[in-house]
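Below you'll find the structure I mean.
Shown here: the complex without one of its protein chains, the others still in place.
Per-chain residue numbering starts at 1, and chain names A, B and C are given in the order in which the chains are listed.
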Amino acid sequence: MQTEKQSISLTKKILQAISDASLIPFLAILTAVVLGGIIIYFVGGNPLLAYRGLLEGAFGSTKALSETAVWATPYIFAGLAVALAFKGGLFNIGAEGQLAVGAVFSALIGYALPEWLGFDLPTIIHLPLAILVGMLMGGLWAGIVGWLKAYTGGHEVINTIMMNYIALNTTSFLLNGIMKDRSPTNVIARTPLIAESARMPAIFDGLRVHWGFILALLVAFFIWWLLNKTTLGFEIRTVGLNPDAAQYAGINVKRTIILTMALSGMLAGLAGSIEVTGLNYRHELGFSIGYGYDAIAIALLGKSHPLGIVLAAFLFAAMRNGASRMQFLTQLPVDLISMIQALILLFVAADAIIRYIYRIKAKGERVVLTRGWGG
Amino acid sequence: MDWKRFGFIALIIIVLFSVVVMIGQAKQPPLLIVTSMLATTIAVATPLTLGALSGVFCERAGVVNIGIEGMMLTAAFFGWLGGIYMFHIFQLPPSVSIVLGVFFAILTGALMALLHAVLSITFKVDQIIGGTVINILAVGLTGFLNRQLFFGSTSVFEGSVPSSPGVLPTVHIPITELFASICNSSAACLQNVQAINRVFDQKPIAMGAILLVFLSHYILFNTRWGLRTRAVGEHPQAADTVGINVIFMRYANVLIGGMFAGLAGAYFTIESVPSFEPLLTNGRGFISLAAMIFGNWTPIGAWAASLVFGASQAMLINMQIFRDVIPPAWSFLQESYIVGLTPYILTMFILTGIIGRTTPPAADGIPYEK
Amino acid sequence: MKKLYFVMALLIVASMILSACGAGAPTAADCAKEEVFCVGLVTDVGKINDKSFNQSAWEGVQKSNTDGVADVVQFIETADAKDYAKNIAQFGDAGYDVIVTVGFGLGEATAAAGLTYPDVKFIGVDQFQAWQFTEDTADDSANVTGLGFPEDNAGFLVGALAAMMSESHKIGAVCGTDVVPPVWRFGEGYKAGAAYADGMNATTTEVFVVYHSDVGFDKTFTDPEWGAQTAKSMMDQGADAIFGCGGLTGNGAITAAAQAGKYAIGVDADQYLTLPEAAPRMLSSAMKLITPGVAELIAAAKDGSITAGNFTGTAGYAPYHDLDGEVSAEIKTAMEDINAGLLDGSIKTGVSPVKP
Partner (left out) sequence: MSEPKIVLEAKGVTKQFPGVLANDNVDFDLRKGEIHALLGENGAGKSTLMNLIYGLHHPDKGEIFVNGKHIAIHSPNDSIAAGIGMVHQHFMLIPVFTVAENVMLGDETTKRGSLDRVAVAAKINKISKQYGLDVDANALVGPLPVGIQQRVEIVKTLYRNAEIVILDEPTAVLTPQEAEDLFRIMRDLTARGVSIIFITHKLKEVLAVADRITVMRAGRVINTVKPSETDSAQLANMMVGRQVILTVNKKDHEAAEEILKVEGLSVRDQRDLETVHNVSFTVRGGEVLGIAGVQGNGQTELSEALTGLRSPTSGKVTIGGKDLTGKPPRIITEAGLAHIPEDRQRHGLVLSYTVADNMALCDYYQIPFSVRGVIQPKALDENSRKLISAYDVRTPSPFVNAGKLSGGNQQKVIVARELSRGNVKLVVANQPTRGLDVGSIEYIHSEIIKMRDRGVAVLLISAELDEIMALSDRIAVMYRGQIVAIVDSKKTTREQLGLWMAGAHVEPA
């Protein structure tokens, strides 16, 4: 009797301990998956087959794993971008646009620089340069929003959304005009292929997973270090948690806001550059949208912690990547994936629901991610 | 009223119109161009206006709503779907199905809003995150159902998209009749009357939106409901201490907001074009959000702002139509990618507060804790 | 209590995964076998039910199934350009006999897959497949066929028709972005056709062609609201025939025109059948016969008569349906002559394949 009580209280303690870190996200995912399964069942699909397809497609073979990593790479960068902004009390809905800008400029450096210079560059210079420029342009793109926030109070949510549209139109403009691939067989809006010297090698022959993936992991670690171990990180977090106190403490709040936004943009820009230099070797005007939103979901799911983000990025990558196999086996629409992801996000955002379902007590105070329009 | 703001808005609209008139008069009488543009402006502004009203009600009560886009999209889908079901499954006459469709759209908007309310008021989820959830969910849900219901073996309609019951009819306002007598059958005059008539050749939701703008303004600033709504959005504690049920007021207004968004959704699939497409709202929800801020959280202001967006859209269309008479000096106006940026840049410009600070309700976005 | 819920949930998922791994594979399994003829389709980024080229192509595949040519048909929607190769591989690895890829975007991926899966026949809709004849891979084992269409001819036909039918001598076309070559060819062909008709009847017709290029790629084909507004403005300018070319954006224009009682002209398929709400005023459609084209090629692939390289499908104009009465005999004959002229090459549209 006595011992049993103790054991219960013990497990309880353990549950509580885990719950803060990973239990809630885990349960959120679990619930969403179960719900998704029920939905599949009701639309006449076979949930087990569907999920089997997802798993096979994501992890079934080395090739599948490699593809999952390929998908995860931009997700990690973009997720970090949003998370960093969160830490600084800013909400960057504009990863989409910053990513596009980064991609365009990496591509430009990638294919055009040798022509301009009139000679080929060694990879050791060309590749880093291409990535760097893309990154910086992404940073600049977001930095504008940061500047507007700091000096005019224009709210970053609206401004990043607007900048998304501007980025989309501008890239369309460039890719249909001066940057268009003029080779006779091409008809669509895309840049020429970038020079060999600007391409990132694959890690293993025959698999598409490239060093950009390793870079993503390193950057994730770097961001963790930056946020928690450096004075800059201290400033970013302080401004994020209490801008007034930060100002009283002599931190240059305006500068920090701009810097945070710019850093966030640089990470998003990196996502774009890496896609270009590591995977597609050109920027193409895709129909697909949603990196920006997926990034938000990933940042929330990962609790804005770099490690959490890497894991969340893998989850989303696995789902996106497994989708092909799932379709092949079940002919279920891809939208299913977006829906399950939306559910996950829903449950993570409103963890109260999860806590209610699984009867878990809340612990610690809520963290405020964004403030209304106050600016 | 904030004359600086309205002056600025009027100025932009006038500029946009005069550009088109200057270029177009080579082909068309200015009157016709102006009325045609006015008509387009009003039509394009309709969903933006309704979306903005949705935002105004939510945020005046202290709940930030960036989920307008998602609410619109979902409502557009279910309104359309409802109409089709009524029409095909329940065999109701088209007219009835259409009207019911509108109700379904409004209901859907309200339900999405309920979700937002539960998240942001009861669970105190960060309201901007809550809105984002709504947006993402909307895309997934509508895309999935659209595929699942209208395609392939599983679909209710054997894989084909059935004909919708149609769209709301144009409201006839007897402008022509009124003026015809004055014209006493002078052809030119009648032509002008026709031109003017074009402005009023709008559909119920477009017309209704304008009425709703003024109604909302009256409700917000001259009725008990409005006073309490604003109180809850400005200083919930104060409202609480005089016995106003803050939670109830917030829920109610978010639901009202949802209904506006729902009506906006209905505009797309039941008034404008009787078909649904994934992502058909195309970010208009975000533009209406901008319009709301642009209009400083007042219905009339938001409407004026929506008209600006409408006008710039109308200009773009006409620039394409008059492509061959654009003088070389103005040829940049054909770069529609670039000219297409006008509304977005305009919005960012407004947000700088150069033409008067926009001041959100004091408690906007802050969950109420006793 | 809490623990109970937690464990329950765990069990559910566990059972799912476990049993899933045990479950047997469906239809696709047999495709490895010789006697089973399987056709797989990979869409471009976008939906299979896009009421546009993805859907038409899929209907072609289904047709081959109902015709008894193909035993198993499957499709995969591409969610992101980076998945092209992977999605094709799904079918390639499963031993499918024919893989249809839709849209120019997949051109290179298809060509590459052609080398990876030499025994599979590839059909690339809206793709220009010239690569086989470049030095390195010039051999008869080439197994990729591009299926293209002279959209300009179709546009030319309806352009001429619109010009001849218009009383105000003003006609319009509302299209998706001119970045996509087929759209461009439709739009410009429409102009050329109108001009040709003017030449015949000594009329001068004003043609408004508007491309929806002011928005991102993700929107240009899916903005019916914009299409409707644009069509309205054109009609304000006096246009009395509207050609909607460009997915749903175009459909918006067509519907608006029909509602205003003007002539509506559809695109791709005979939209009299796909756009019921516009049917009564549907004058004709600039047809690009993807569905029969695809079915035809699949059949050819089965009996081995298919040749690598580029195959040109048919483009034409749809019957007048309800408005048959309004179209005069002269116009009808004129249209037939033009069509014949285009087919035997005596009439040239003079439209460059891609926007210069």
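Basically, a residue touches a chain if its C-beta (ideal position, glycine included) is under 8 Å from a C-beta of that chain, and two chains touch if they have at least 3 such contacts.
Note that the structure is a prediction, hence the values are computed from the model and not measured.
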(message) I'd like the shown chains that the missing chain touches, ordered by label.
(response) A, B
(message) Using the document's definition of touch, tell me which of B:12, B:39 or B:239 contacts the absent chain.
(response) B:239
(request) Tell me which residue among B:231, B:346 or B:366 touches the hidden chain in the full complex. (result) B:231
(message) Could you pull out which residues of subunit A are in touch with the chain that's been left out?
(response) 229-234, 238, 241-242, 244-252, 365, 367
(message) List every residue of subunit B that touches the chain not included in the displayed model.
(response) 218, 222-224, 227-228, 230-231, 234-235, 237-245, 362, 370
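In this text, only the chains that are shown with their structure count from here on.
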(request) Just say which it is for the chain contacts: an open line, a closed ring, a star, complete, or other. (result) complete
(message) I want to compare two interfaces, A-B and B-C. Which one has more contacting C-beta pairs?
(response) A-B
(message) Could you work out how far the Cα centre of subunit B sits from that of subunit C, in whole Å?
(response) 32
(request) Give the residues of subunit C that touch two or more other chains, as numbers and ranges in rising order. (result) 47, 213-215, 218
(request) Scan subunit A for residues touching two or more other chains and write them down. (result) 165, 169, 172, 176, 331, 333, 337
(request) Note which residues of subunit C are touching subunit A in the complex, please. (result) 1-3, 5-6, 9-10, 12-13, 16-17, 19-21, 23, 25-26, 28, 44-47, 74-77, 79-83, 86-87, 90-91, 94, 104-105, 107, 128, 130, 179-181, 213-218, 353-354
(request) Going by the contact rule at the top, pick out the subunit C residues touching subunit B in the complex. (result) 47-49, 51, 172, 208, 210-211, 213-215, 218-219, 222-230, 232-234, 236-237, 248, 251-252, 255-256, 259, 276-277
(request) Quick one: which bits of subunit A touch subunit C in the complex? Just the residue numbers, please. (result) 11, 15, 27, 30-31, 33-34, 37, 46-49, 51-52, 55, 67, 70-71, 165, 168-169, 172, 176, 185, 187-189, 275, 279-280, 284-289, 320-321, 323-325, 327-329, 331, 333-334, 337, 357-360
